[in-house]
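Every protein chain of the complex appears in place save one, which is left out.
For reference, chains read A and B in written order, and residue numbers begin at 1 within each chain.
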Amino acid sequence: MKTLLSAAAVAALVTAPAMAGEIKVGSVAGVTGPIAELVAPIIGGRNLAAEHINAQGGLLGGDTLVMVLSDSQCDPKAGVDAGNKAVNVDQVVAIVGASCSGATNGMVQSVTIPAGVVNVSDSATAPSITDLADNDLVFRTAPSDAYQGAALAKLAHDAGFKKLAVTYSNDDYNAGIAKVFAESFAGMGGMITANQVHEPNKASYRSEIATLSGGDAEGLALFAYYGGSGITIIRNSLETGVFGKFMAADGMFDVSVIEQIGAENLQGNLMITQAASDPENNSYQLFAAEFTKTGMDPAAPYASHGYDATFLVALAIEKAGAADRSKIAAALREVANAPGEIIRPGEWEKAKKLIAAGTDINYEGASGPVDFDDKGDVAGFYSVNRVGSDGKYAMEYLR
Amino acid sequence: MMEFLNFYLVPGVVLGCIYALGAIGISLTFGILRFSNFAHGETMTLGVYFTLSLIHLTGLHPLAVMPISMALTAAAVLGMDRAFFKPFRNSPTIMLVIASFGLMLMIRSVIQFFWGVQLQALQTGIQRPWVLLESFRILPKHVLIIGATVVLMMAVHLLLTRTKIGKAMRATSDNPELAALTGIDTELVVKATWIMGASLAVAAGVFLALDTHVETMMGFKLLLPMFAAAILGGIGKPYGAVIGGLVIGIAEEISAYPWIGTEPLLPPGYKAGVAFAIMVAMLIWRPQGLLRGRQF
Partner (left out) sequence: MEQYYGLFIYGLSLLTMGGIYAVLTLGLNVQWGFTGLFNAGIAGFLAVGAYVQAILTTPISRDHLGAYNVPIPLAMLAAMVVSAAVAWAIAKICIRLRSDYLAIATIGIAEILRLVFKNEIWATNGPRGVSQIPKAFETLPQPWNTLAFLAMVLGIVAVIYLALEKARAAPWGRVMTAIRENETAASAAGKNIEAFRLESFVIGSALMGLAGALLAQYLKQIDPQVSDPLTATFLVWVMLIAGGSANNRGAILGAMLLWVVWSGSEIVSQRFLSLLSSDWLGILTITEAGEWSIRFAYLRVFIIGLILQIILQKRPQGVLPEKRPKPHPRLRGDATAASQGD
């Protein structure tokens, strides 16, 4: 009897229709799994956007935006399952996620595209997502790797580096950026003295560093997640005295790099590119000020992309005038791209009024201008971050 | 030559020390309780997080608070044994293995729930190496890790050879039926095994955290190399586990040395496979391990 009752309770919980006055958006992320520590701030970014929207009048006629979290574990198996739950059980209007490129690829191909649901990815950077036959349903606020590798290569070249060693963590994200970086840097006349993959999550990388040290490289281009191997490699390099100068992409961009290595060791020695919007137009600062209040680091990789993806989905729902899956894709482009009046992070009330008045809007996000091209990708705009004299990252926008 | 020492051998020895400390616990549980404990890596992680919290509370050096976190972890492990392993004392091995697997998931999620998944550190900043003989470089923390490991090993040795409970543990590990017949209190031996395994795992975890950082998957990532070390040394043989740990740690690091030509002997992407390859080879050609351990 007890089992029967609890089974009935569970069934009631599962089949309960959406509460009146709620509009659900799927928030799929690798909450548990290999990059759990990177994912938490990204979800924080998404939730902050939802909070802003709900605090400033909510969606449409005052409906609450609810982010339904689902765990993709950074694994296509779990990603497909998570997408299924979001699309079919929770009947979400659109999905933000699913963190890793592999999980995202699986989820969109086997769930969201067939079901006609828009997916906005905030951290999947694999070029293969661009090529999908997606009926214009797959969007990304995270730029494809191709851009960032080239941006960093140019930066290194302009900074006067002639010879660099490259090492990258053996995962979908870092392998891609490293490849583009090495090709671009060589294309500019630079020399790659060594280019070597490493397995993440090892306790020591001293032997790898020794192998990379041949050829008088002036610095190390390091493509890794800060938690997987990045911090360990910088620490091992400095402690062994082989490399003193580092350049990295946004998988390394986290305050814990400074906290763990010590600012004094990194001043003038580290540059990290990160997708960013022009500080003159203030979008990032608006986001950063709000996100800091939640106790999280606004500079955490892809946190701002998570915010933008969620905000854009909400704007698209507002623009479409209904929580209607089929109308989101078209509306998404309209609210994201020029022309239109500029909307920045946190300006939901303003956007709502403009949409109601029939004015075109153009969202300029915390992570960049987020203008979707016809593949649903955004161009990469980057900042370079160095460790300043105050022991914090100093950001410089790259034009 | 100095490059070999500085970049390959010393890091290998440090890694080996960490593996060795972890592998002793695995080897003893394997020998005395007769199952491979998948939760051992998580025990290690739990100990590190206890240490982290104690450092935040007291502001002392990690090694100073380590005994307290060892005691806490040992207590936790004894509780887990009571709840999840004791009911299966006379059941087939597979039940214990699956129970330990379930426990592994449970401990890890408790850690993630309470401490979060952010990267943390026991000590921040970097250390500059001491330079000896002009070009031999060694980091102070590596000296500390190697030294502390030696001390712990000696303590383990004295415990196993000089105390009554230690002798009982060795006897049980060698032949549980015979040990029980001679009147050894098996439950007491089991408790001692858990306490010793957990304490050494905490030490291994803290040393690893000193060399790298603290995160919730750190123990799990070490689990398979530790298994490999335990097997290599011979199941139920604590000294074997030490040798196994050192061999695996050193082998992993020196596999990337350019023995032939200038390229690494083994592509670094395959570095993690060295431990497994050694382990499989050992199982096939000398399943009793380096020191003749128990065979099932």
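Heads up, the rule we're going with is that contacts are C-beta pairs under 8 Å (C-beta built on N, C-alpha and C of every residue); 3 or more make two chains touch, one makes a residue touch a chain.
These figures come from a predicted structure and were not determined experimentally.
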- prompt: Quick one: which of B:L5, B:A71 or B:M106 touches the chain that's been left out?
  reply: B:M106
Field: Among B:M2, B:A75 or B:L283, residue touching the chain not depicted
entry: B:L283
- request: Check the options B:M2, B:A64 or B:I98 and report the residue that touches the missing chain.
  value: B:I98
Message: Tell me which stretches of chain A touch the chain missing from the display.
response: 10, 13-19, 21, 31-32, 40, 43, 47, 50-51, 54, 64, 66-71, 73-78, 80-82, 84-85, 87-91, 100-103, 105-106, 109-110, 114-115, 126, 128, 131-132, 170-172, 175-176, 197, 199
For chain B, residues in touch with the removed chain: 30, 35-36, 83-84, 87-88, 91-95, 97-99, 101-106, 108-110, 112-113, 117, 224, 227-228, 231, 267, 269-270, 272-273, 275-277, 279-280, 283-284, 287, 295-296
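Assume only the chains that are shown with their structure count from here on.
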- prompt: Could you state the distance in Å from the CA-based centre of chain A to that of chain B?
  reply: 36
Query: chain B touches which residues of chain A in the complex?
result: 32, 34, 36-37, 40, 170, 196-199, 201-204, 206-211, 214, 226-227, 231-232, 235, 238-241, 254, 256, 259-262, 265
Query: Taking the complex as given, what residues does chain B use to touch chain A?
result: 3, 6-8, 10-12, 14-15, 18, 109, 112, 116-119, 121, 124-129, 137, 139, 208, 211-213, 215-217, 221-222, 252-254, 256-258, 262, 264, 267-272
